[in-house]
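Missing here: one protein chain of the complex. Every other protein chain is in place.
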Amino acid sequence: MELAIKLIIFLVLVVTGYFAGSAAEKKHYRSIREREKALLNLPAVTLKTPPYANEEIAESGLVCGSAVISTDYFKFFLASLRKFFGGRLRTYESLLDRARREALLRMKAAAGDADIIVNVRLETAPIGGKENAKGGVMSVEVLAYGTALKLKHR
Amino acid sequence: MATLYNVVFEGKILPGKELGEVKKALAGVLNKDAGTVEQLFSGRPVVLRRAVDAATGEKFQKNFRAAGAICALKPLDGNAEGGGGTEIQAPAPAAVSEPKALAPKKRPLPGGKIILSNIETVPGLAIVEHFGLVSGSTVRAKHVGKDLLAGFKNIVGGELKAYTELLQESREEATQRMTEQARQLGANAVVNVRYSTSSVSAGAAELYAYGTAVRVE
Partner (left out) sequence: MKFTPRELAENVNVSPGSPLKELFKLAAALLALLGAVYLILGLAVDWIAPRLSTGFEEKLATAFSSRLRTKAGHEASAQAVQGYLDELQEHCGRLPYRLKAHVDSSRDANALALPGGHIVVTRGLLETVGSENELVFILAHEMGHFAHRDHLRAAGRALVMLMISGLLFGADSGINEVLGQALNITELSFSRRHETSADEFGLKVLVCHYGHAAGAADFFRRIPADRDPVRFGHYFSTHPENERRIAHIQRIVQEQRVEAGPLVPLPDAIRELPTGR
């Protein structure tokens, strides 16, 4: 029966999404936390004016990092239920959190041995699969960019 | 210029009210979690809001009374802007230096408000150290009934109140999360705050606030 087949496919997707998705997310978070610890000494700030005098700065350059992260089917289904009732979409929160931290980390990594990154900006854009047509976005792109400064003496 | 007040809470509750209930009610009124409300009852006076006018101050008092607590309005003088994010006892009309002498200023005391600024500095104060980027984000959706109503409103045009509310709530929550992160880092101000909205999913709005956590004095 058609209905049974559709239901089975749906259940398989949801279950796979849940297990595989949570595993992938945990791994990703672990990697994020490790790299954040390693890059802790490179500050990224949103200040426009570098907190150093012009003479102290050796070089500067634009650095950016971006990441596109997608949710799993379980999260997508849970979010559609959630949107029906209203309230906080917890599943998308973690998606965005991961994407942003990943983008920032990649930006910091691109800065090499800079001393500080100033005027950091973050841009978020939803990138859709075919679900986008119906309004259900499953992935998001974050771009982080700033000016990396290297000081003369350190 | 009209007199401005600081809203100070000293842990007083209305007679006959039960402390646990008052704490819960306050959490609702102030839209904070239980932990923050606990800190309000630490025994020390806490400045909830600085430099508000009489009408706003009275609104605070009314909300507090509804929750079962008493907050005081302490008039502040001319340019005695709160120093260093610390609590201020009712400043007697005195010079700016007095608050510094009264309270320790190295760390933001619990319950102290984080100063937010959209420019590079907090006017009148100097940035002493910074802690890097802090951010707060939240994704929220309205329930499907409001979505339907908004759909109908699309025909007529005009403000979609439900969505405005939704984004306002999101903005407040995102800002609160950002200041929470700042507090964890030991900052007492966040400068160069930027907001960014994106629609991650149909009917859901994501709001992102980020800035640099600093300590000002």
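Letters are used for the chains, namely A and B, taken in the order the chains are written, and counting of residues starts over at 1 for each.
We take it that a contact is a pair of C-beta atoms (placed from the backbone, for glycine too) under 8 Å apart; a residue touches a chain by one contact, two chains touch by 3 or more.
If you're wondering where the values come from, they're calculated on a predicted model, not measured in any experiment.
> Wait, the hidden chain, what does it touch out of the ones we have here?
A, B
> Which residue among B:19, B:54 or B:144 touches the omitted chain?
Touching the chain that is not displayed is residue B:144.
> Using the definition of touch stated at the top, determine which of B:118, B:154 or B:184 touches the missing chain.
With B:118, B:154 or B:184 as choices, the missing chain is touched by B:184.
> Based on the whole complex, identify which of A:27, A:90 or A:121 touches the chain you can't see.
Of the candidates A:27, A:90 or A:121, A:90 is in touch with the missing chain.
> Mind pulling the chain A residues that touch the left-out chain?
Where chain A meets the chain not shown: residues 2-3, 6-7, 18, 22, 36-37, 40-41, 43, 51, 74-75, 77-78, 81-82, 84-85, 88, 90-91, 93-94, 96-97, 116, 134.
> What residue numbers in chain B mark contact with the hidden partner chain?
Residues of chain B in touch with the missing chain: 127-132, 135-138, 144, 148, 177, 180-181, 184-186, 214.
The criterion applied here is as follows: only the chains that are shown with their structure count from here on.
> How many angstrom lie between the CA centroids of chain A and chain B, rounded to a whole number?
27
> Taking the complex as given, what residues does chain B use to touch chain A?
Spelled out, the residues of chain B in touch with chain A are 120, 127, 130-133, 135, 137-144, 146, 191-194, 196, 198-204, 206, 208, 210-212.
> Under the stated contact criterion, what part of chain A meets chain B in this complex?
43-49, 51, 79, 82-89, 92-93, 95-97, 100, 104, 120-126, 134-137, 140
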